[in-house]
Each structure stands twice: as structure tokens, then as C-alpha cells.
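One protein chain omitted, others in place.
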Amino acid sequence: MTAPMTGKDVSPGLEAATVVDAVLADLPRHRGVVVDSPPGAGKSTLVVRAAGHLAAAGEPLMIIAQTNEQVDDLIVRLAAEHPGLPIGRLSAADYLVPERVMGKASVGTKLPELGDPAVVVATADKWAWVGDRRWPWAIVDEAYQMRSDKLLRIAGLFERALFVGDPGQLDPFSIVEGERWAGLSWDPLQSAVAVLLRHNPGLPVHRLPVSWRLPATAAPVVSEAFYPFTGFKAGTGPGERRLSFAVQGMRTAYDLALEEAAASGWALYELPSRHTVRTDAEAVQAVAVLATRLLQRAPLTFSERGERPVTPERIAVGAAHRDQVAAIQAAGLPAGVTVDTANRLQGREYDVTIILHPLSGRRDATAFHLESGRLCVLTSRHRHACVVVARAGIPELLDAHPSADSVQLNVPVKFPDGWEANQAVLAHLAKHRVEAAPFR
Amino acid sequence: MDRLDLLRGPVPPRPHDARAIAALAANPGCARRAVLDAAGIDKDATATHLGFPAPFGQSPFAITRGNVFESLVKESGCAELLRLLRDILDLPIPLAAYNDLGDVGGNPSAHLRHSHTRKLIDRAARDADDAGTLYDHPLLRLDIAGHSSYLEPDVVAFRLGGLFRIVEIKSFAVVDGQAEPDKVAAAARQAAVYVLALRNLLRELGHDPGRVSHDVVLVCPENFANRPTATLVDVRRELAVLKRQLARMTRVGTMVDALPPELTFDLARDADGVPTRPVAELREAVRGVDARYAPDCLSTCDLCFFCRDEASAEGSTDLLGRQVRDALGGVATVAEALGLADGSLTPDEGQEEIARLLRLADRIYAEVS
Partner (left out) sequence: MSTLAALARLRALQTGTAKRLATVRHCHLSERPMVFIPLRLAGEAAAPLAAMAGTDPARPRLLVVPQPRDRDLRFAFTAELAEILLPYVEGLQKATETVERRGAEPYERCLDAPQLIVPNRGAVAFVHMLGRSTRFRRAEGPYAVHPSVPVLGRWLTFLAQRAQYPGSAVLLAATEALSLHWATGQSMLEDANLASLLGWIDPPAGMTGASAAREAEDPLVWPPAGPATDPGFDTEVLVPAIRAYEQRPTERAAARVGEAVRTQLEPTWGLMWRAIDLLGGLPAGPGTAARWEADRASFTNFTAQLAEGGPPQPKRDGAVGAASRLARMERAQASYDAQRAYDDPLVMAGHRLTGEAFTGTVVATDPDHTEGEGRGRKLRPLLTIRTTDPARLAPGARLGTPERRGQQAEVVEIAGGLVTLKIIKGMGRGKAATPGAVPEVGERVCYAALSDEFQPPASLPAPEDTPWTHGGPPPEHVPADEDPEEEWS
């Protein structure tokens, strides 16, 4: 079963295509073009298309990604979409070529080793070591997660660039205090896009309007909570994505939560209110059991891609802290299920996600826990359903949260506010609440 | 709202100034503070009578400095201010009218002055001309938990075309484009109170409240001189917080209804204004509403020393700060946490994990120190 273009599909598809065309048309007209892409809005598709578009004009192109995994992903997609396009990959000496990349790109640690491919892809860190060459074009991927000091090291390599990224995810950070640079237009701790736009306010900023990842049940929630001013819609309509189970449940609270998620796209598996340590054993246990139970129920997805079983690789578990991730791992997850922090889940996509709410069991929230980007990443990785595990009491915590953030002059205010975003998501989750079974 | 009057006793409610309103967000989880604030109770006098006077004071040097700077900015019909506005808003205005709304003659009541402000702002909002106008000493009003508070900002509202802006004058320095973040934050919170009050006024008068900009103009001395400089500060976040807190205040009613009917914080002042309420009785009354002490209160609440003493007597882990309480996974008292650490206390249900962690910490600490 393939996805036929039904009448309903045409409008979001068309809308997205119009934006992509506008981006491509803008490329030769400006020194830089920025494209904001909400979760799953076809950022990679755009990068691949723009790369083909630029390569077709015969101009050499450099592509900058942030991690090795992202570089490899891009190469795989470039090779698939543009067979015959010579691609090079710059890498560190200890880089092992993954199987999926083999034969798709020439790999080397230095430019001359690559021959002279039309497109060269590497991480920002690697590009920083390439001197003495200027490229007419660059594409910077995940540009909102790139710190501006990294851009400073490589911006001399290109004449013009397309910057693509998701402004709603986590901001780059540093282990040191950066107060001394606050308010400077080139503050090295700001994102590459923030600094770029501050110095070049006239550059066009496009927004991809459609999320192809998030289902119709999730796009409005995520859009309203994390992209209140720009917004986006789902590429699929209500009911076009379904999740079902081949194995009957046993009416346990875990089953009820999974069934609620299958039916509505969301479930809040709520444990009794209690202040706990970060690695709350009950919550960690619940996350692990939910993942196990999910696979036991033999889940099936129906979507524009057809009917597919949900394999462990299509399931992710997310948490805020590394020790929580370690605790969830230790609690025993089915093999193949991904578990990671919000930071490392950025840019990834799964069918079903199970997340430990960053505010669960806390008495006080810190800026870290309230950061809107963290919750945004966690609640926007799924194509079908997201199960949130949390202790009751988060509304009370938010209500009692003191607002005494300090303010630096000339630092643009970031939206949405973490408090508001958390509140919006919570309000929605409250409609999909399943009370946890008594422990043990 | 007579229940609140009873809680306060036969004295007029303490008016909320912008600072007090801005401070509502400092510790919203504290029921004690919420009730006392809603009832307009003089917390400073209460704390003093309890034997725990607030540790706040302002140096006369700082007060003088503030006044000198403000009058410098407002000199000759705000000439200096106009220069700054021209620069920062990039306006081609050679001149601006100056309207002193405080100039009502005699010694008018707040109500009268507010009416005057209303009248002029209404006229201003209808005026379509493009000349800039500065409004000094406006008297704004904000309803807090059913009480009207008049706000007498040391600020100016500036109108150009259809848009109003709040100007806030502060005497902390901006050095090379940076100022102390806490002070800027306090100024932004206060300015947000004025933005909201002015927006409410426009709405009441039937105008679009969106005509008050969320970018306020902060005027401060530049570097080490008296020369003022202006910076635009976006107060949208502060406005959101403020609206949230004001909405909470109206919910204090349910909290108050649950209090024992005879409860009062009346200081029973005598004819000379000296409190005669027995201290022990007042202490019991205050303790009748739960506090949520945190060390941050030491810089924001008049009752801080009283509540700290109470937390100390109860052996509460709140005494050590939010980070400690967080690291203890919510264990409420020092004795309990230490009992769990040395194993003398059997953990309650749900405490097994923090108990394990504390015992481990205790073992490792003993092993290496």
C-alpha cells in the first residue's frame, strides 16, 4: 500500500512545496537564507533538494552538519536522491565508515584525498581544520544547535550559505559562565543563526509549514506549545496514522496507557504525587515496563508508508538527565530500543516514544528542567504516539515556581517561555491521563 | 472581601506599589505570603512586632543618587529624555509636548488624580496627530484581589502616533552596554506592571490595549557619569508572569475561606499607633498559615527572618536551600535525612531510594575524609 495523493494531502504538500520553491528562488538573491524547520518538517529533504539544485548549477558545495551521524545520514539521503552526484566525506582519522555509507562517498581526512567531488560533507568541527579554499556555496544543517563560535571558524570558507534548523530544540550551551559576552551581537554562546541574523537582519527567513513526522494528534499540541508565533500543521490528517496491537492486553494500567496512546496519540501514565530523587525507581521501572509491554503487544502502524510492525528500533525512550538514562538502561529495556537524553535525541525520529517527564517528582524546577527546548525534543520525536511517564503534582510545582530570572541588556528574549510551554503540554496530557497501577 | 479586612484589622490596606506587585512572583508557593499580601497587611510592621525585623534598608546615598539622576533626565521638560528617545526609536521628532499629569493643583486624592490621568490618556489615544507627547507623573491603577492599587510611577509614558511606551528611569549604571542582571530584571518586572496598568486603562476607555508597546525604554546612567543612556527592554515574559500572579491572587479567596474564622493578624495598635497585640498570640496567628521558606526569601520578603527561625526550629531541610532539598529527594527534615543516612531510621514507603543514596554517601564520606 503506497500513499496515494488524496484530496486532503494536496494542500499541506503544496504548501510545503511552495516554501521550498521560494527558498530555492531566494538562494541566488541573498548572501544567506535561513529556513526554520519545526520537527519533522522535511529539513533533510530540503537540504538534499537544495544540494541537488546547487550541484546542478555546477557550483561546488560544502555541507556542514553537527555530528558524524548527521553527516552519514545526509550522505545516505544524497546518494539515494541524486545517484551519480560525486560526494566526498571529510572525517577524522579514527572514523570507521559505517556500512550504510560505504560506496556512496569518497572518504578522506584531507580535501585532496577526496578527488574533486561536487559535494563535500563534514562536521563543523572537521571543516574548521580545512583552510585555503573558498566554496561558492555552503549548506549549514542543524544551524540552531551550532554555537556561533563554530560558525566563526568556518564562515570564511564559503561565499553564500543556506542555514537550516529547528529553532524550537535545545540551545547550544557551555560549561563556563558566558556573562561577559551577554548582549554582544557576536556572543559566542548564541546559536549560529542568532548571530547571523543579528548582523544581517535583512536576510530572508522561511518557515517550513508542515510536519511530516508528527501525526495530526501531535502537530497542533507541539505547534501551540513550542512554536506559538509561527505554527505548523501535520502533513497527514486525522485517522491517517493508526497504531494498533496484534496481541490483546490484560487491562493493566500499562495496557490502558498504551491503548490510550494508540487511540489518541498521547498518554500520561501518572504515578502518585511524591518528591523523589532524580532516578525515581518507580518512574524508571514504569518506563521500562511500558517499553517491554509495548513490544509484547506486537504493535502495528498504519500510515502513508503502509502497514508495518513496530520493531524495537522504531521505539525510543527519552529522559532529561544522563543518570536517568543509565537507570532506565539498568532497569532492563528490550534489546534494540533506543534510550537517550533529550540532547542526543535531537533530530531523530521514531514511531513510538516513551518519555520520563523532566519535572516528574521534583519539588522545585530549575531553568534546566523548564527549558522549553528539552520538552519540545522529547514530545516531538514520534510518528504515531508518545507516552509520558510522570508523577502527579507537576501543575502544583509550576504554580509555585518563583519567577526571578535575571535579565541581560540587549539579549533578545527567547520564546516560548519554558513555563508556558510546560503548562500547555500538561494541559493537553491531562486529557489522556491513566492512573498508574499500585507499585508492585 | 471583608474576610481579608478582618485578617488585617482596622487599618487601611497597605497599598501595593509596583515593586510589591512585581515581588508577588518571588515565591508564589508561599501561602503565608499570598494571604498577607492579598489582605494588604503591613508585613514589615508584623515582622518587627514579632521580633524579627526585616533586614532591608536603603542607603541615603542611593536615594539621593536616584533622585538626582531622575531630575537630571526630566530637566527642562524632559529635554534629555527626548534626545534619548529620538536616538533609540530613530524618530524624526524635533520637539515633543510635555504634559505633567501630576499637576492637578492643590493636594488632590489619588482617585482624582487617576481620573485626570484617564482623561488625558483618553484624549491622547483619540488624538491622531503625529507629534510626540510625554506624560509625566501619570497615576495608574491596577486591581489586585479586588482592591484597587494606585501606582505612581517615576516613569513617563511617551506617545507617538498611536503607540504608547513606558519609560523607566533607574539610577544603576550601564557600563559598556551591560548592567547588573538582577537590577535589570527588577526594573523589567516593575515596568511590566505599568505596561499592564496602562493597557487596562486603554481597554477600559475602549481603545486597543495593544497600543502600549511591550518594549519599554530603560533609562540609566552610562558608564561612570551622570549622562543618561536608553535601552529597549522586551517585557513580554514579565507581563506573562505578572498576569499569572494576578490571577492567582484572585484565587487566594479559597485559601482564606479555609482559615479559622477567628484568625486575624491585627496588630491592635493603640491611639499612638503602637502595636499592643500580644506577640505570642500574633506568632500563633501567623503560624496558622503555612509558609514555604527558601533562603531566597532573605532578599525578597519582610517576614524572612521569622520564617527562617520557624524552619530552623522545625529542623526543616528548606533551611539549606532549594538545591539541598532537591538533592535530598524531598526528605523534609534534617533529622529524618540523617537518620536515613546513618541507618538508624527505617525508610518509609517511597524513601528506599534516597535512603540508599544517603547511606552510600555516608559510607563514602566516612571512607575518604
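Lettered A and B in written order, each chain numbered from 1.
Methods note: a contact is a pair of C-beta atoms (placed from the backbone, for glycine too) under 8 Å apart; a residue touches a chain by one contact, two chains touch by 3 or more.
All values reported here derive from a predicted model rather than from experimental measurement.
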| item | value |
| --- | --- |
| Residue touching the undisplayed chain, where the options are A:24, A:76, A:155 or A:300 | A:155 |
| Touching the absent chain when the full complex is considered, from B:88, B:104, B:259 or B:334 | B:334 |
| Absent-chain interface as seen on chain B, which is shown | 55, 57-66, 171-173, 175-177, 221, 223-227, 295-296, 298-299, 317, 319-321, 323-324, 326-328, 334, 337-338, 341, 357-358, 360-362, 364-365, 367-369 |
| Contacts of chain A with the absent chain, listed as residue ranges | 31-32, 125, 128-129, 131, 148-149, 151-153, 155-156, 161, 174-178, 180-181, 184-189, 192, 195-196, 199-200, 323, 326-327, 329-330 |
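One rule holds for everything that comes next: only the chains that are shown with their structure count from here on.
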| item | value |
| --- | --- |
| Touch list for chain B against partner chain A, complex | 25-29, 174, 177-179, 181-182, 184-185, 188, 218, 231, 233-234, 236-237, 240-241, 245, 248, 292, 294, 296, 300, 322, 325-326, 329-330, 350, 352-354, 357 |
| List of chain A residues in touch with chain B within their complex | 179, 182-184, 274-282, 361-364, 366, 399-410, 412-413, 415, 417, 419-420 |
